[in-house]
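After the structure tokens below, expect a handful of questions from me.
Excluded from the complex is one protein chain; the other protein chains are retained at their positions.
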Amino acid sequence: MSTQPSKQLETFDNATPDRDYTIHIETSEFTCLCPKTGQPDFATIKLDYVPDEKCVELKAFKLYMWSYRDQGAFHEKVTNTILDDLVAVCQPRFMRITGIFNVRGGVYTTVVAEYRKEGWVAPEPVTLP
Amino acid sequence: MSTQPSKQLETFDNATPDRDYTIHIETSEFTCLCPKTGQPDFATIKLDYVPDEKCVELKAFKLYMWSYRDQGAFHEKVTNTILDDLVAVCQPRFMRITGIFNVRGGVYTTVVAEYRKEGWVAPEPVTLP
Amino acid sequence: MSTQPSKQLETFDNATPDRDYTIHIETSEFTCLCPKTGQPDFATIKLDYVPDEKCVELKAFKLYMWSYRDQGAFHEKVTNTILDDLVAVCQPRFMRITGIFNVRGGVYTTVVAEYRKEGWVAPEPVTLP
Amino acid sequence: MSTQPSKQLETFDNATPDRDYTIHIETSEFTCLCPKTGQPDFATIKLDYVPDEKCVELKAFKLYMWSYRDQGAFHEKVTNTILDDLVAVCQPRFMRITGIFNVRGGVYTTVVAEYRKEGWVAPEPVTLP
Amino acid sequence: MSTQPSKQLETFDNATPDRDYTIHIETSEFTCLCPKTGQPDFATIKLDYVPDEKCVELKAFKLYMWSYRDQGAFHEKVTNTILDDLVAVCQPRFMRITGIFNVRGGVYTTVVAEYRKEGWVAPEPVTLP
Amino acid sequence: MSTQPSKQLETFDNATPDRDYTIHIETSEFTCLCPKTGQPDFATIKLDYVPDEKCVELKAFKLYMWSYRDQGAFHEKVTNTILDDLVAVCQPRFMRITGIFNVRGGVYTTVVAEYRKEGWVAPEPVTLP
Amino acid sequence: MSTQPSKQLETFDNATPDRDYTIHIETSEFTCLCPKTGQPDFATIKLDYVPDEKCVELKAFKLYMWSYRDQGAFHEKVTNTILDDLVAVCQPRFMRITGIFNVRGGVYTTVVAEYRKEGWVAPEPVTLP
Amino acid sequence: MSTQPSKQLETFDNATPDRDYTIHIETSEFTCLCPKTGQPDFATIKLDYVPDEKCVELKAFKLYMWSYRDQGAFHEKVTNTILDDLVAVCQPRFMRITGIFNVRGGVYTTVVAEYRKEGWVAPEPVTLP
Amino acid sequence: MSTQPSKQLETFDNATPDRDYTIHIETSEFTCLCPKTGQPDFATIKLDYVPDEKCVELKAFKLYMWSYRDQGAFHEKVTNTILDDLVAVCQPRFMRITGIFNVRGGVYTTVVAEYRKEGWVAPEPVTLP
Partner (left out) sequence: MSTQPSKQLETFDNATPDRDYTIHIETSEFTCLCPKTGQPDFATIKLDYVPDEKCVELKAFKLYMWSYRDQGAFHEKVTNTILDDLVAVCQPRFMRITGIFNVRGGVYTTVVAEYRKEGWVAPEPVTLP
């Protein structure tokens, strides 16, 4: 695998497809450009998902994050696009992207978007005391 | 867009209207005047919403916050008014305003108000373990 | 309004009675006397409520807290009494009192009591991701 | 009341039996002996309950905790026994004991056990925004 | 019991099998090898379970964690394997394994997997105010 | 010893007078009255000292704190008075009083005053890496 | 005393002039205008001083802070000006002003300025272990 | 070595006696009895020292802490005694004992005592920026 | 001033040159490229200085940080270079740069470098109790 920024997200086979389980991936090293001013924006990106047949490869995830470094991107739109791209390659049962953007003008912004595979029902959560 | 305080909230088109997703915006730079004493009050204002056709423009949000700087405002009332004003311009599926006011007389006050569009049903939350 | 300790709680008209919204008020300046030893007890008192026609006036809330300064009071009983007194004057849709008492003999005690107006149904909570 | 360690838990009458409310009691001063090695173990013990006719007396609770000082006790078993003893004397509507034991061999252990009175139904929780 | 790393998990009889209760065990001393690079990986492993007839012996749990020290293991797979191994020996009513892996390449990963015994229904959680 | 508020501070003999060592005592249960408004003020009081022949008795320290409950007191003055009173009874080698007062009008105040016995030289501090 | 914003700082007599002691005053309710953009700036202002003959009156301190609400002010300059103004009215032995300004453009700024009365020597600090 | 509580502190040879270096040891598992009431007291004990020829053996340190479990002990005295006992067996170049006792009657107490070997001079501390 | 990345640092006249005072500037939005792998590195950069005739202009500071976005830079070298560049343009009395770099391979790195103008002596610090 190259160490170039890349929109090509890679996956590997889920070794435990018979079980709904959760993978959480998080990086505070996301940066893109503001489409209005051209100046750098910074964010923490969180990914939570329940894999189906495929899992997101970690290094490819990192190179994908890198691919936004020279790209203009609005907060609301880029969060939804990252979700769409990740859903497209790994076809999960459930996926959530959270984008926590750095303060601008005294204002903090967080955007959260989710995908649920048609027909998939989340397991009833067990709340232990 | 001017950099004057302004009650004119601006919006932009939601690029992902087919999906219920969440936008969280927060500023600790809200200040108004106490209607009883005329002295400054300070608060943190949080906005959480699920957009429909329109999103709240961030700079306009900031100028709107600024518009309260010389205005008398009760904690309970102003929180509800901010909600009404934001609902009026962006017609969201859901919106919540949280006003966290600075301590006065040893007493801390927080006010939270919500709007739900008629007919809109919140997506069943997925609680991942 | 006097600045004497007072059991007289005052209210003002709720300006937004058509909406269920939440008001949170909190003070760490509650002190009373232990009925067994006569020594001072200290607590943080939290009030959460959904107003109906009337809201609790903040300064009167403070003077009411003050009224316990020379009064003996058991943790469990005083938390319920504060709830009863506040319900009596403002007839809320919902109210919760939390009393967090200072450690005594290495033991921490917290008491929480709630009131719900007959016929009032809490709005279905919207849990945003 | 003596100031000797004692398994005799004392209670007092609940002054507000018509209302389901919560009492939380917590101490970080629990110590017993490890049945395998004879060495001291330490824990924080939390008690949450909804009283029925009787409340747990705080000083007696402390003396009861003290009674384990020279007694061998397994983490899982002692947490359940404390629950049984407290249920026996105060017959609550609901009770939960949480035992948070000090790290041993790099491993942290917490045990949580609950009792619900037959026929008692927990009030529907009100989640305020 | 030896003090060698061991895949042999030991159990002891649950002294309170008539009650659904929770045992939480946690260690930050898990280390294995990355199957790709051969370099050490580090994680915190959390175990939450509701025992049936058997409880997990703490020292054996520690030796089992130790058994991964020289073994290659992917984050997603090893979390599921630990769950399978623990379920196999203690046949719990419910079990959850959480693996919180150290940052690699600026990316943090957490994996969570659960097992529920067929026919077991989690007790309705009591949410106290 | 009575359990009445009392300006009578009691002491006991320092069992280790040949060594300069430090005693730190702290309570967050100090309350007095504001001389301007008559309303309650609250503070945390910290005492640090190097004893000479006498140590401050803890229960008497608590009753002395209690003695301010119905007394008017300015922040700056009362901190210095507490220092003077404690110095008078225990004649320490060094003493420091820190008064951390609750926020009033959005303003936090802390006052710190020290006493050094004539001729006493503080030991050269050993700063370990 | 009026409750208008005011550059008139008031003082009261130091009741303990024979002792070097420290008064710390802090507010997070400072706001002024940016001289370049005209937009509001926000800061926390901390004052530490050793009084000589006069102490800073707290309410006047608050009204003085308020006086910057409609005034343009650079971070570096305004911190030094606040120091000059406070030194002018209370002629302290030592004074320090710390201005902690809100993030702007992703950059946080803090400015600290000090005054020492000619001839005043700080007491040798006692560092207790 | 036995696993009985023991006043016999054991040591081992310092392998690096040519260098002044620091060893910090800390336990939150100290408990003794209050000499006035006979009730348990709890504390965290911290030990900092610069060894000379001998180091404190960790397991013996733990058994020594255990030896106070059934012993009456005043806060100030026991901290100095622990220092004396440790100095006697390991003859360090420098040693400090910090005893942080649990709150009693709303009052927190910490005691710190130090020993310096005659003729030993602490290395000039290097404060890196 | 442009909003392009720029090595041109701008300054403005220090309005209070007669006083040694401190300016602290901090951003967590520094990113450069690793000279070995070409991959992005991230850091928080802190600047502390005592200005002489000139102060660092904040927006220019931000654009200067931006100028490293496409540049290869070793942690140790770049921290010293930033110091040299800032010293060159504003000729301060004292300046310190702290570079806190993101974890790589499980290892965290921080680099701190200082400049002192020849002949400048730091004011004796006043340590208030």
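For reference, chains read A, B, C, D, E, F, G, H and I in written order, and residue numbers begin at 1 within each chain.
Rule of thumb we're sticking to: contacts are C-beta pairs under 8 Å (C-beta built on N, C-alpha and C of every residue); 3 or more make two chains touch, one makes a residue touch a chain.
Fair warning: this is a prediction, and the values are worked out from it, not measured in the lab.
Visitor: Can you name the residues of subunit I that touch the chain not displayed here?
Guide: Here the touching residues of subunit I are 21-22, 48, 50, 74, 76-77, 79-80, 94, 96, 104-114, 116, 122, 125-126.
Visitor: Could you pull out which residues of subunit F are in touch with the chain that's been left out?
Guide: Residues 128-129 of subunit F touch the chain absent from view.
Visitor: Going by the touch rule given at the top, which residues of subunit G touch the chain that is not shown?
Guide: Touch with the absent chain occurs at residues 96, 98, 112, 114.
Definition applied: only the chains that are shown with their structure count from here on.
Visitor: Which other chains touch subunit E while also touching subunit H?
Guide: C, D, I
Visitor: So which chain is the furthest away from subunit E, centre to centre on CA atoms?
Guide: Farthest chain from subunit E, going by C-alpha centroids: G.
Visitor: Can you check which chain pair, C-F or C-D, has more C-beta pairs in contact?
Guide: Most C-beta pairs in contact, of the two: C-D.
Visitor: What whole-Å value do you get for the distance between subunit E and subunit F if each is reduced to the mean of its CA atoms?
Guide: For subunit E versus subunit F, the centre distance works out to 51 Å.
Visitor: Hunt down the residues of subunit H that sit against at least two other chains at once, touch-wise.
Guide: Each of 42, 96, 102, 104, 106, 112, 114 in subunit H touches at least two other chains.
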